[in-house]
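The other protein chains are all here in position, but one chain of the complex has been omitted.
Going in written order, the chains are labelled A and B, and every chain counts its residues from 1.
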Amino acid sequence: MTIKYVFDRTIQLVLVIFIAMTVNFILPRVIPGDPVEAFLRSKMATSGGTVTFDIAKVGEEYRRKFGFDKPIWLQYAHYWNDVIHLELGVSLIHFPSKVSDQILNALPWTMGLLTASVIIAFVAGSVAGALLAWPQTPTWFTAALSPVMLLSTVPAFLLAIIMLWVFAADLRWFPGGGGFSSTHILRWNLASVRNIMYHAILPAGALVLSSLGGWALGMRALAISVLGEDYIMFAEAKGLPSRRIFLWYGMRNAMLPQVTALALTLGSVISGTVLVEAMFGYPGIGSLLFNAIATKDYFVIQGIVLMLILSLGSALFVIDMVYPLLDPRIRYN
Amino acid sequence: MTNLLEVRDATKIFRNGPFWARDTTTAVDKVNLILTAEQPSITGIVGESGSGKTTLAMLVLGQLRPDSGSLIFNGKNIDAMTPAERRRMRREVQPIYQDPFASFNPFYKVDHALTEPLRNFMLANSRLESERLIHHALELAGLRPAETLGRYPHQLSGGQRQRIMVARALLCKPTLIVADEPVSMLDASLRATILAGLQTLNRELGISILYITHDLTTAYQICDRVLVMYAGSVVEFGTTEHVIREPKHPYTQLLISSIPSVKQTQQWADTVALDVDQISPDSPKANSGCKFAPRCHSVMNNCWTTAPPLSQIDTDRAVACLLY
Partner (left out) sequence: MTHFFRRFPGFIVGSVILLGTLLFSVLAPLVTDTSLEAVASAPPSLAPSGLYLLGTDAQGRDMLSVLALSIVPTLKIGVIAGLVGICIGLTLGLLSGFFGGPLDAMVILVADSLMTVPSIAILIIISTKVEDVSVELMGLIVALLAWMGPTRTIRAQVLSSRERAYTAVARANGSSELAVLFREVLPNLLPFVAASFVSSVSGAILASVGLEALGLGAQNVHTLGNTIYWARRYSAVLRGQWWWYGPPILVISLIFIALFLLSASLDQIANPAMTRQAARKRRKKQGGGDLSISSDAPSAIINTDTVVSVRDLRVVFKTNRGTTGAAVDGVSFSLNRGECMGLVGESGCGKTTLAMAMMSLIRPPGQITSGGVFLGTLEGSGSAHNPISSNKRWAEQNILELDEHHMRRIRLKGISLVPQAAMNSLNPVMRVHDQIADAINAHQHKTSRIGLKTMIEEALTSVGLPVTVANRFPHQLSGGMKQRVAMCIATVLRPQLIIADEPTSALDVVMQRQVMLTLRKVQKHLNAAMILIGHDMGFIAQASDSIGVLYAGQLVERGPTAAVLEAPRHPYTHLLSESLPGLDARKPLSGIPGLPPELFNLPSGCRFHPRCPYAFDRCITETPAMQLIGTFRYVACHLYPKHSSLPVRPANKPDAAGDMKHTINFATSATH
């Protein structure tokens, strides 16, 4: 892997993040609607009319505080300044709690759920897909897998609702939400871990089941096309055992585009996780976002989006760095 | 008398990669070529893959612009042409490509390739005339219109498709046909027919032909003159008989001695040095000397530092080698 490759990828990453962040900056300011006014109005409404103030005056003060009164290019400069210092502002609702604090509290939950379900779904799905492509797979396997594939057409958050209904409300096997029991105090011990996992099973299950089929189908298609290649035929002509050919000549090559597919769909995977969390009230970024939307806590929303952009960009960068380890054609060029 | 085509010091460089890390390949390096107008001939451009022959063909066809040097068609520099003149050149210089299947748009029947030129160059005044012209061209190419028209490309054989391409070229009333490996994807027995056809076009209709190939034997059979290319430069040039019988450039000698002959009396000579490929010979590293130096059996010290120019050693004979 050459310096040039790393350099190329870094430049790409920087460019892409730059554009994404700029879009993040422009978009809200372009669309009609003033967050401060909306917030103040809703504040008035929720207080039942007991608190009244001159919207214009208070609004102006807020605007000055948050810099909305300055010209747009200055706001842009401040925006980048804040980003670099990871200064995400304060929450409008839970004033004066900082946005970054809220995010940091919620992040570990999301990371745990996300990584676990992505890894399980990707690995299990790819293996299933490979087996579907192998001519010697028993038919019962294919038959057993079909309902799972069908389940994958249902979006994760809807599957979450169904699972809540069946497993939580009806059968009462699993809790109906939350990251841990409300009566449990979190500590670094086994009991806490078990409690957390007990609560994580349904959300993770929803995420895994809804994406499994997609990975399986993709891998199957890749495996079929790889099995038609000339080097498979030559491997057979060498008299190699068929399992070796399937694994080391077939799947080893089919894995590469599958990893690329993971990189490309990471964005939607994150979206799915966010929605599922919202459905379950799981204390991660998803619920944070959901509540912020409900209360129109503007800065929290923007902060979360920023963090999502950065993390997605970095995840893609990491995958780009890992890819040469898998594909020697990129490693030695 | 103006020449049909003059290629003067044409150079084409390809750039790869993002703007902060450019990789350059010099595909065609100061190539010179002259095709006369009074005697339409078949000129062969022979070289292996990577020699630049296809790029040269694209330059002649006008698909690419040279980075330096010039192309002069019928006495007029391409860059200085008016749109009308450029259009005329587009019509008069016609290609035949290597892959008979890829030359057709799978969406249309083969008729499409034949009606388009008549339409665009306004060569027919009525439907009837256009039909007549197409039938005539197909017959000249050795096809029966009834069996060919109205079919899709995948319904015809490789030989038929290539002959339709020849007919298509004829419809444009060309003065120069650039044939880039026209028979290398066809069966051996079919090649002879198509090549004989090209010869007839040259002799009977006076069309000059630029025949590009890696196969020296076919070039020997139909070309009047031959140009040998290596790594983007012309290394030898002359009448076919001379170049084949008395090759001067070491590369040409290597090429000829490698060609297997059916006559059992001529064995693949083991005397010419066998070079084991220690380095990848596909992309000779850019150095200031002769590009063939790493593989040359008569290499001298100067060869590494001085690039030999194409020098004329006889009438109609030129070699680019420091031996001469």
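Keep in mind that, in the parts below, contacts are C-beta pairs under 8 Å (C-beta built on N, C-alpha and C of every residue); 3 or more make two chains touch, one makes a residue touch a chain.
Predicted, not measured: the structure shown is a model, and the values here were computed from it.
Although it is left out of the displayed model, the omitted chain contacts the following shown chains in the full complex: A, B.
Interface note: of A:Ile103, A:Ala130, A:Ala216 or A:Leu316, the residue touching the hidden chain in the full complex is A:Leu316.
Contact with the undisplayed chain is limited, among A:Val148, A:Ile224, A:Ala261 or A:Met321, to A:Ile224. Of the listed residues B:Val31, B:Leu143, B:Val234 or B:Cys303, the one in contact with the hidden chain in the full complex is B:Leu143. Listed by residue number, the positions of subunit A touching the unshown chain are 12, 15-20, 23-24, 27-28, 31-33, 35, 135, 150, 153-155, 157-158, 161-162, 164-165, 168-170, 176, 221, 224-225, 228-231, 233-241, 244, 248-249, 252-253, 256, 264, 267-268, 270-271, 274-275, 278-279, 289-290, 293-294, 296, 298, 301-302, 304-305, 308-309, 312-313, 316, 326-329, 332. Although one chain is not drawn, its touching partners on subunit B can still be listed: residues 48-49, 61, 63, 87, 90-91, 94-95, 97-99, 102-108, 113, 116-117, 120-121, 139-140, 142-144, 147, 157, 159-160, 165, 168-169, 172, 187-197, 199-200, 204, 214-218, 220-222, 240-241, 244, 254-264, 267-268, 270, 274-278, 280-282.
Here is the rule we use: only the chains that are shown with their structure count from here on.
Subunit B has its Cα centroid 55 Å from the Cα centroid of subunit A.
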